[in-house]
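Have a look at the structure below before the remarks.
Take a look at chain A:
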Amino acid sequence: MITRRALLANGAKVAVGTVYYGTLASFLTGCGSSDDDDSKETPIIKVLAGGLMVVNPVICVGCRRCEIACSWSHGTSAVSPSTARIKVDKNLNFGPLGVQANYVEQRGEQGDRTIVPSTCRQCDVCMTVCPEKAIYINETTGARIVDESLCVGCGYCADKCPQQVITIDKITRKSLKCDLCEGNPNCAQVCPTGAIKFYTWESAVAAVEQHEKYLTLI
Partner candidate 1 sequence: MIELVDYIRLLSRDGRLSTADQIIAVAGLELEIEDINAAYQTLIEDEQYADIVIIEAKDDFYFYSKRYIVKSYAVQWIGVNNGDLLDTIANEIRRYGALGELVAANNFTHPPYNLEKAELDELIGKFEDVEGCEDICIQTANDGSKQFFSTHFLTTTYATVLGNIDPFEYSA
Partner candidate 2 sequence: MSSKFGGWAGYILRVNLTTSKISKETTEKYHDYIGGMGIGYKVLWDNHVDGIKATDEENRLVISAGPLSGSGAICSARTTITSRNPVIRGHLITDGHFGGHFSPELKFAGYDAIIIEGKSPTPVWLKILDDKVTIEPADSLWGLGIFDTFAAISKMMGQQAQVAAIGPAGENLVAQSTFQTQGGHSAGGHGSVLGSKKFKGIGIIGTGRVEIAESTTNEQLRALDDHILGIIGANNQGVVPHDPQSWAEFNAGISRWRGGPGVTWGAADEPVMLEETPWDDHQKVGMRTSMAEMYFGREEANKIFKRPGGCHSCPIRCFCELKNPKMKTEYNLPTEYITNTCMGFLDPWYSMGKPGNGEKKTDIMTIGGYYMDNLAIWSAYGQLSHIMREFTKRSFWEVLLPAEEFAAINWEQYANLDAHFMQDYYTRIGLAKSYNGSNYFGRFLGTGLHNFINDEGELYNIQDVLDDVESPRMAGLTFALESDAEENLLGKTYSVFLDEGVHVFNRSMVGGLHHASEAAGQVGALLATVFNRDPQCHSHINLINCGLPYAKIAEVAESMWGENAFDPVKHYKAMNVAKAKFAKWCLVKNVLHDSLTVCNWMFPLLVSPDVNKNYLGDSSIESQMFSLVTGIETSEQELDDKAERVLQLHRALSVLQMKEPDQRNNHDALCEWVYDMDPDKIFGEEGTIKMDRADIQIGLDLFYAEMGWDNATGVPTRATLEKFNLGFAADKLEGLGLLPA
């Protein structure tokens, strides 16, 4: 049995098809897993192919080309940090935890200059809370995708998203979330420092761990 602690501590390689307690997503992201509630003793989950986008805050330089490329490649190509499925502007100036009294000590351009963009961790929360069951998993990429024909724009997914990277489009009233661009993410293509990368589940552990370090108050 491989525990989450062991996985993260040893940086153990995760191979497709291995057996774990709970879902891999909950191991890596700390998000609640729909399987945790099950009374099954040994839930068996196959690790999916695909992965997630993670930003390395050490080399993010705040250009927001990721937001731009995301905007361009979706919908009508209109550019907006609100409809972009990666969120930089919200954390840009003061870090992920908002304006603190000691803002000079915290993250962000007004603090220690570290920018901590938020990306979708492709966890199960939005999928689980959606009352219309409008979010499904893309078998190839592992991305959690919104089925627009089922989405009613209730906003529950946006509300509960642990990374706060889901928005409801004001015009179409549909949920907008990261779909990993069919496996060739636009954000990663345009990043001028390679700060945002597409990590397979195998290699995501260290990257997520590092990102997590930047989500706490100093």
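Going forward, a residue touches a chain if its C-beta (ideal position, glycine included) is under 8 Å from a C-beta of that chain, and two chains touch if they have at least 3 such contacts; residues count from 1.
For anyone wondering why these and not others, all candidates are chains of the complex that A comes from, given by their letters.
Since the model is a prediction, treat every value here as computed from it, not as a measurement.
Participant: Mark the candidate that touches any copy of chain A in this complex, from 1 or 2.
Facilitator: 2
Participant: Could you list, by residue number, the parts of chain A that touch candidate 2 in their complex?
Facilitator: 58-59, 61-65, 68-69, 71-73, 76-83, 89-94, 98-99, 103-104, 109-114, 170, 186, 189-194
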